[in-house]
Each structure stands twice: as structure tokens, then as C-alpha cells.
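What you see is the complex with one protein chain gone and the rest in place.
In order of appearance the chains are A and B, and numbering begins at 1 in each one.
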Amino acid sequence: MSGASEAPIGLAAAPAAAPRPRRRDGALRRFLRHRLAAFGAGVITLMVLACAIGPYLLPFTDTEIDIMQRFAPPFSGPHLLGTDPLGRDILARLLMAGRISLSVGFSAMAISMVIGITVGLVAGYYRGWVGMVLMRFVDAMLCFPSIFLLLAISALIGPAVGSIIMLIAVTSWMEVARIVEAQIRALKARDFAVAAEALGASDARVMLRELLPNAIAPIVVAATLNVAHAILAESYVSFLGYGIQPPTPSWGNMLDNAQSYLTSAPWLAIIPGAAITLAVTSFNFIGDGLRDALDPRMGGR
Amino acid sequence: MSDPSHPARHPSTTTIPRRGLLLGSAAAALAPAGAALAQPRPPAAPRGQCVLGFSQEFTVAHPLMPANEVDQAVWWNLFSPLWGLDPAGRFYPILAKAVPSLENGGISADGLDWRIELREGVRWHDGQPFTAEDVKFSLALIMNPNFRARGKDGYDRIESVTVEGPQVLRWRLRQPYAPLMSILSQFFIVPAHRLAGAEDPNNTPFHAAPIGTGPFKWAERRTGSHVMLTANRDYFGEGPYLERLVFRYVPDVNVMYTQFRTGELDYIGLLGIPANHYAEARTLRDRVIHVIPRGSVENLTLNLGHPVLREKVVRQALYLSLDTRAITGALYYGLPKEAVTFLPPENWAYNDALPRHEYDPARAARMLDEAGWKPGRDGIRVKDGLRLEFTNSTTTGTELRTQAQQLLAQSWAKIGIAMKIHNLPAAVLWGKFWAESQFDSLMTNTTYTIASDPNVLHRFGSHAIPKRAGYGSNVSQFENARVDELLARGVVLNGIEERRAIYREVQAIIREELPMLPIFQGMQIEGTKAGLMGFENNLHVLANSWNAARWYWA
Partner (left out) sequence: MGGYVARRVLQAAGLLLIVSMIGFAILHLAPGGPLSQFAAGGDMTQEDLDRLARQLGLDRPLPVQYLDWLWRMLRGDWGASFRDQQPVLAVIGSHVGATLELMLSSTLLAMIIGAWVGILGAVRRHSLFDALATVGAMVALSIPTFWFGLVVIYVFSVGLGWLPAGNRTTIGNESFLDQLHHLIGPCIVLALVSTAVWSRYMRSSMLDVIHQDYIRTARSKGIPERRILIHHAVRNALLPMITITGLHLPTLLSGALVTETVFTWPGMGRLFLDSISYRDYPVVMGILMFTAVLVLLGSLLADLLYHVADPRLGAHGA
């Protein structure tokens, strides 16, 4: 949450924070939301395609060093977006970095969703002391400002891509657990769950077949916002020097040290930052649109 | 050296320590006559202040405890050792009346008995007289098992200390130990009357309000911001000419440079000016930029326990195909000087007859071919099922070094050598990873000497492999019987010529065996505001505020 990392989730969790009756919004807003979500989806599709195919179309690779060409500004020669301090093509790096950053975003989201849903399900279903212990653990984890937690844990692990994914996942499942727990707790009291239990269905069956599908709407929304969160978190950790290490490019580590070239080569800082902002904004647009579409009760904020 | 394009600003030719001149030592006689005449005279009384910028924060005031370079920068002005090392590598007396030697009888012929006469009339900042008891106490404190002393190397050879008079003391060594002379040049004496009898020697009021015998007194410390010292008007030596010294902490080198540019900082040292700002810095008005050599070597430390790197021909081929020119030329803007050994040229034991470094990747490839390392299917060389592959590590966040790694990886890949980058945070790299030789190769800036003595027993002696012995810093796991023999002799001899011969031979063997691949001599870019007189690079100390007592504004 630095602004960054927890803010999107903060929005998702807002109903829990201050429960208040909600109202339908006007047509313009809804229309806009859908347009924005469509815009977001379009941008992400384009980005994924560009990162997947783009590198094959470029005359340069992301790791090819040409020290004589260092610090070429954008739009000034064969390098469309210029070169970095080692003379590598920034466009090629940006696209390869996109592969890494987007994969980190999706993988970290997937893992954090698994953890969050599991914890939320178990805590919401059993309640009692199991639920209490789990939710108190969630509370304790949320007592750490997210960047503090990210940095502390990053000391524990190596700066490889896999461990960065785990790092982000284990620091971003708590909000999901809270959302799921609240949903399950509410759903469990409802007729169909009580009926299924009465019919002697196993706990796992009730949880997975009856309760979870009914809680899917907020989960999908949270998942989308979680991707945005993960991409931001990767950039934060890398910027602070604990992220993915060169020569593997990521949007975050392309920004690492850009500060020392801010006067002489500002494009080193501006280009990757713009890519991050665009991707994260798009995911947030999608999440917002989904929330509106899947669960109108949650909309209007 | 300083910027070659500004010969008039050569700091190393401007001043020879004047204390040396006054004492008429042999060293001072060599000083260029009249070097000081061109300069404005220092003021009669301390005047003005100097703000020194450092990118690390001051931590510990107690000069015998573990500390960083900034602490040393402060200590040089707060405390005094018995003697110091001048920029030319010569000893000059500070608290001692004269530097003990075989010639003046201060050290006995067998090197075991030392007799030190102390300067008279020296007072601590609180007015108490400084005596031989303070020296004795300081020596004892280092050996106190409850005290968190920085290092005991050398001090642990002292068998007994006798105070013969208020200004005379004598000690005897268990066995001769030549490096002790250098080690003591950074032995800052602490006041017995303030520290004796402390319940916990690691935590006393002295830590927050230290007093010494140095040219400046402790004034205030603001954590996260600065440490301020004020002139000690009763200082026994030359100076101080400045009223105040402010050691300012600026956590980012880029911001530090900006503040130097705007004039907020009068001097920036240690990490100094980043190389990428050098070109601009030179054009600044009223600023003097010094490109200065240090006593360290930028190098690739190889782990000889690695199955590939243990082979000498591989190491030689690596060195032959290591494009030092690309690194120093492009990444470091042509500023550093070439290095082929672990000692800086300024060291008295430097071997100037070593073969120079050649860059010849074609020959390196041939050497590997001949040694049986043939390119495999993916182009990486293979021999007996072993791929010519290793990782290289440095601390995360060291930007230029990371760039150099990537440059090396690419150029080595062209001749079938695979180098992967595996960087770690400093706290991890310098932990077990380093001490237990878990790395394949490291790119670091290493000072091989302790206090500038050419003794490298702890670096290249086979008994000093920490992984096996729990002692020493020979993390390359280098083993060579001849080097062991030479190094063992080097520490017990006292004559400088005999020692020189020994360390020249050691350097020749290391140049041949290559447990480390020297890339360039450590250097940094420091800056001073024009008009700040007396600044002088001394690569035998960790920080260039060593002689701030003699700084003044023109």
C-alpha cells in the first residue's frame, strides 16, 4: 500500500472497512466503467501480445551489449526507445521485462489467491478456535505496513524470479483471506449450505461445491486487483534493490539506478515507469468493471 | 592522482606533512623546496568551518570498536595515534616523540623489545595530562575479553607492557611481528581516566561524549544528520585552522553530488562523485575535482575450490580474455589505473617488474583448446564432462560493478566461457557466503593489506582459509608452499629491504597463479571547494580527513 501496493486492495476491501448502504450509480458512470474496463482489457491484451511476439521482431536482443552505443536517446537512431548505460536496446528490454513482470504479477496472484482462499475458507467455515487463530494471524500480518513486510522477508530469500513471486504472494494474501472469510461466514448461514450439511455432505464438499462458487464474484475482483498489486510490489522491491537481479530485466529493475541518470538520460526512468503505470491502471480498470458487472451491490464507489 | 588536466591542483605535490618538516625527519628533506610558498598562509587562529559530505553515517565514537570509514574520518580529528603514515607511506610521529626503529634503538635488534617515548605537554580535551598510562590502558582494553574490540591482530603478540615514567613505556613481544608498526599507526589512544573501571566497557558515557587528544573536540551529534567537532585550541601539533568540522550524512551519492554542486558541501569523500557525473563535475566553477588512487584493487576473487577455477590454465585464460580496457574505459570513463597485483604502486613493497596485463581473447581460446577445453554443442567449452561455467557475485545495488559483470559475461561467452551473475545483498554476501567460500567468483574492491603493511599472510597463507581454520581471509583457498614460507618470514623480519624482496616475490607468484584477477587500482573521485587548502590524498588511511587539522580557507 504504499500507495502502491495496497491501495487497489484497499478499494476492494472498502465495504468491510466502513459498512454503509450503497446505491446504484448513474448510467454515465456505469457506461464509463465498462468503457474503462474494456480499455484496460484491450491494453493488457496488447501488452501480452507485444511481450510475447515483439522480441522476435526486433533486430536487437535484450541482453546484447554494445558499449559504443550507450545512452542513445529515444527516436534518434536504430534504437527506437534509445539505449541503456550498457548500450542495450530499451525497447527489447522493455518487452522482455514485460514478460517477467506480467508473469510475476499473474503467478504471485495465483499463489496468493490459493493461500488466501484456503485460509478464508477454513477460517470462515470452522470458525471456533481454528478460525480465530487463522484470522488473528491475518490481523498480525496486516499490522506490518506492506513494504516493511516485503523488505523484511526479501532478506530471507534470494533475489531470483521464483523467490520474488513467492515473496509477493506471501505478503498479499491477507486481504483475500478476509474477504473470503466474511463471505463464507455469511453464506454458511444461508439455506442451501445448511441443507447440504444436513444431507451429510463432507466439509470439503460443502466448502468447495456449495460455498466457494457463491463467493466467486468478490474473489474474481480481488484476483484482478491482486495482479495490479503484484506488479507494483515487484517494482517496489526491485527499485529498493532487493528484487530481480540483472541481467534479467523487469520493469522494476530497469528503474533501479535510473535516479543517477535523471539529469543525463531521463528516458531510463520515464519509459519503464510509464509501462508499469499503464499496466497497473489497466488491471485496476478491469477490476473495477468486473466488480460492477459481477456484483452490482458492490458498485457505486 | 588528481585530475591530470589541472596540474596546478595536484594535491599530492602540494603539501608534505609539515609536522615532518618541523621534526626534520629524513622524509621531510625530500620535500620539494618551496612547495608551500605558492599558497596563502593559514590563519593565526581557527576560522570558518568545513562541511564534509559522506554517504555513510557516522556510527561509533569509541575508536577501538568495530566501525566504518566515516568513523575513522572523525577519529582522525578527535583522537591521536602514536604515529601515522604519510601519503608517501612513511611513518611520522604523533603522540610518540619519535617513531621507534632498529636504527634509533626504539626497537631491539631481535624485534622483541620496543621503547616508546611520548611527547610532553599533551592534554586530553578535558585538560587532564596525557601519559604512558593511557597507552598502557588502551592496549589492555583491546585485550579485555569483555570488550568488543575491533581487531586483536598484532596486539595479541604483546606480552607485557611496562610504564617507565609518565612519558616513557616499553613493551615486549612474544615473537617478532613486523606489521605491528603499521597496525599501531591506526591505534587511537583512549583516556584511562575516563574509561578505567567501567562496569561495561562497551557502554560508557564516553560513547556519547568522547574526548581525545586530537585537533578537534566533540561538539554534537545529530543522528541521521551530522556530527560536529570544534577546534581544540590546545592541540599539541600544527593547526587546527578551522573553527568547526561538520561531518554530514547524505544517504545518496547523487544527492550528495548535487549538494556539492550547489555549494552546501565543501568536501565530498568516500564514495565521492559517481563516475557518470565526472565530466560535468570538471566543468564546475570554484570546485576542485580529485581523481585519487586508493590502496585497494578492483578484482575478481576466484574460488580455487571450484572444479573449473582450480585449473591454473583456466584462470590464466580468463585473465587474458578479461577486457579491462572496456571496463575502465567505458564504464569508469578512463579514470582508473591498471593493476596487476594486490598492492598499490604507492606501497613500498610494490613490484614494478610484473608482466603487464594483456587482452588477447584469441590466445586465451587457443590456450583452452590446448588444455582440452573444447566447445560443446551450445558453444560452451567442456572437458571431461565438466562445463566451463561459473557464477560471479557482487553486492546488489553496486551499479557499475553489475554493468562490468554483464560486459564480462558477454565477452567471455564469445570464447565459450559461461559466467552467470548471482548477486546478493551485502549482509548476505559478506557473511557465510564469503567466509566459507561458497561463491565461485566475486567481483569486489579489496584492500589486501591491513593498515598498509604488505603482509598478506591472512589473505594468501594456506593456514588462513577461514572455511577450514575459522581464521583469516584466504577465501580463494589459495595454497602455495613457497608463498607460505615467504609470508611466514615476512612478518618476523624487521629490515625493510629484506621484507621488500619477500613481498616482491609473493606478488610475482600471485601474478602467475592468479587466485584473483586484478582489474584496476581502486580509485575515487573526491571534490573540494576551491580555496580549501591543505587537502591531501593519503591512501594509507581510510578517509582523507586524516589531516583536516591543517585545512584552512584561502
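The rule is simple: contacts are C-beta pairs under 8 Å (C-beta built on N, C-alpha and C of every residue); 3 or more make two chains touch, one makes a residue touch a chain.
Quick caveat: nothing in here was measured; it's all calculated off a predicted structure.
Only one of A:Ala38, A:Ala152 or A:Leu208 touches the absent chain when the whole complex is considered: A:Ala152. Only one residue in the set B:Arg41, B:Arg174, B:His207 or B:Arg325 touches the chain that does not appear here, and it is B:His207.
From the options B:Pro466, B:Gly490, B:Pro515 or B:Gly534, the residue with contact to the chain not on display is B:Pro466.
Contact with the chain that does not appear here is found for just one residue of B:Ala109, B:Ala353 or B:Ala427, B:Ala427. Not every partner is drawn; the one left out touches chain B at residues 51, 57-60, 62, 65-66, 68-69, 146, 148-153, 202-203, 207, 222-226, 246, 248-252, 254-255, 258-259, 264-265, 425-435, 446-448, 450-451, 458, 466, 469-473. Think of the hidden chain as still there; on chain A it touches residues 1-8, 10-11, 14, 17-18, 20-23, 25-29, 32, 36, 136-137, 139-148, 151-153, 155-156, 228, 232, 235-236, 239-240, 255, 258-259, 262-263, 266, 269-270, 273, 276-277, 280-281, 283-285, 288, 300-301.
To be clear about the criterion, only the chains that are shown with their structure count from here on.
Distance between chain centres (mean CA atoms), chain A to chain B: 46 Å. Per the touch definition, chain A reaches chain B in the complex via residues 63-65, 67, 70, 85-86, 155, 158-159, 241-242, 245-247, 256-257, 259-264.
On the side of chain B, the complex with chain A involves touching residues 252-254, 274, 276, 280, 326, 330-331, 396-397, 399, 402-403, 405-407, 409-410, 421-425, 427-428.
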